[in-house]
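Left out: one protein chain. Kept in place: all the others.
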Amino acid sequence: MPGWLLALLPVVAIVGVLIVTLRRVRAAESSAELEPASPGDRSQDEDGNGRRTFLKLLTIGAAGAVPATFLPAMFQSTSPRVRAAQGPARGPGGRIRQWMMIIDLRHCDGCQSQGTPPQCTTACIEGHLAPEPMEWIQVFEQELSGGGTQFIPTPCLQCQNPPCVNVCPVGATFSTAEGTVLIDQKRCIGCRICMAACPYDRRFFNWGDPPVPPEALLADYSPDHQVPASKGTVMKCDMCPDMARAGTLPYCAQACPNNAIYYGDLEEDIATNGQDVITVSSFLSGNHAYLLKEHLGTKPRVWYVPGHGEAVGRDQHSEGRQATTWPWVRRVEGARTWSR
Amino acid sequence: MSRRPARALAVILGVVLLSPIAVAAADHHELEMDVGVVSELGEMVELRVTLRDADSGTRIPHAMVVATRQATIAGVTGDVELARATTDELGVARLRWQQRVGVDHTVVVAYAAPGEAGFEFAEIEFAVIGSERQIHRSTAGVKIPGFGAWVLIGLIVVVWGIIQFTLLGPMLVARRFEAVETDDASGGSS
Partner (left out) sequence: MESVTDYRRRLEEATVRPALVTSRGYWILIGGLLAVMAWGVYAWLHQVDDGLIVTGMRDRIAWGLYVSVFVFFIGISHAGTLISAILRVAHAGWRAPITRIAEFITVVALVCGASMILVDMGRPDRLWHVLVHGRWQSPILWDVIAISTYLTASLVYLYMPMVPDLALFRDRLAGRVGRWRARLYEVLAIGWQGRPEQRKPLVRSISIMMILIIPIAVSVHTVVSWIFGMTLRVGWNTTIFGMLFVAGAIFSGIATLIIVMAVLRRTYHLEEYITEKHFVNLGYLLAAFTLIMMYINASEYLTTGFKLEEGEEFLFRELFLGKFSTLYWFYFFGGLALPGLIILFKKTRTIAGVVVAAVLVDVAMFAERYFIVVSGQRVPLMPYEPFDYFPSWVEWSIFAAGVAFFVLFIAVFVKVFPIMAVWEIVEEREEAGEIGPDVATVPAGAGS
């Protein structure tokens, strides 16, 4: 039974009670219609357990099943749109890929040596048509104890205990079988509790009408490919599931000039940065990789190898990076943007 | 994750030494590899390697041995290092890694004697069983509501039921009114 029909049950019950009492009152007024009652009648009414009362009880009790409204949703944890789509990505042998990333901070200098804004961010913005000021992968500059800074490119960390998925009231954000976290903009109601819950500042809201280039209007929206964006909904990095299906690296990994971003599969235990293919487990343990805010228990799937760009010649005291720009947004006439 | 009868068989096979496979990849070194060729997904693979001189047959200690395989991910193909070790005094090295490949594949063992420039290579085929087992399974957000949600539902049903039960009160009030009016209409009095 559709959920909205079940939701009407208690409304029907309460309205029914009101109608019944109204009719009683009206019937009593036009007393000519009433059958004469014997004194014995009242004693039966006294207990209130006549058959009609029982039937009314039954109706009311059945309508107490307000929560039945929610039953249909309980058994669909993911949006039907996505479930109907192609199945999860699989490796050789048919096991489901468990996408993950390793960001080698020894090789990240915030693109200072390039003299450009961070290229991972730029490629992501252009590739996904992310509205200004969204930086789905954002390069933060973190101060180091002892002086100097390091750059930390931060995509959505695709948590395995995701606070955002846990709090969403409508299941608009959900975890996939590959361990990634996606958002269905067609279901999002814009309550923004997921933004309050994310401890990494990785979710972005479309406060106004997001600029949409003409070509995007033809696209069929799906959580795998967040085009076009819609007002009043939340967006974030999705770890490029469409690129994974096409068998290529995500935009950020492809664009990094120092090949600092590794993208791989926990299941098969391999990852690549575009040049080398490594064994994930020994790379992580051998390079003392860590997780961001691990104590929060979110269990992210993005690891960081500590560093400050020393492998590409950066000294930790050279601070500052170029500010991110959104070139594609200029192409859209009358595009309205906002600050973060 | 179900126990398969073949697993027990694989364990036995793994323990049993097959006939040593000797491949002479270069002129003067010979590599002997002892391993069960059937390995189970998720279990540790132990490859025991003996390096000896091809002509004299003497064991070669302190030689580097590296096991790799070819892998493709996100469109990039490369050689993935599985394990590396050095041969001991008896020329024996043990390479250990966790089997993470779900299909039959080839492992290339590269070896170099001390003082030699350049590696020599040997290959060994692996057949893998238990490949339908998923080691990392993402459960977040996919699971159907658990016990707590059912308790909550039960509680809400009870509370709403009580609220609607109390609406019987006003209904009975109206009923009493009708009874009284009936008496009045038929000439009786309360």
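First chain written, first letter: the chains are A and B, and each begins at residue 1.
Please note the rule applied: contacts are C-beta pairs under 8 Å (C-beta built on N, C-alpha and C of every residue); 3 or more make two chains touch, one makes a residue touch a chain.
All values reported here derive from a predicted model rather than from experimental measurement.
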Residue among A:92, A:148 or A:190 touching the omitted chain: A:190
Full-complex contact with the absent chain, from A:200, A:303 or A:326: A:200
For subunit A, the residues touching the chain missing from this view: 2-4, 7, 21-22, 24-25, 28, 42, 45-46, 48, 67, 69-70, 72-74, 138, 140-143, 152, 154, 163, 166-172, 187-193, 195-201, 203-209, 231-234, 296, 336, 338-340
Positions on subunit B contacted by the hidden chain, ascending: 145, 148-149, 152-153, 156, 159-160, 162-163, 165-174, 176-181, 190
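Going forward, only the chains that are shown with their structure count from here on.
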Between subunit A and subunit B, centroid-to-centroid distance (C-alpha), Å: 26
Subunit B contact footprint on subunit A (complex, rising order): 10, 13-14, 17, 20-21, 24-25, 27-29, 31-32, 34-37, 39, 41-42, 45, 48, 53, 56-57, 60-61, 63-67, 70, 74-75, 77-78, 91-96, 98, 159-162, 165-166, 171, 174-179, 181, 243-244, 247-249, 253, 263-272, 274-279, 281-282
Complex interface listing, subunit B residues touching subunit A: 41, 71-82, 97-98, 100-103, 128, 131-136, 138, 140-145, 149, 153, 156-157, 160-161, 163-165, 167-168, 170-172, 174-179, 181-186, 188
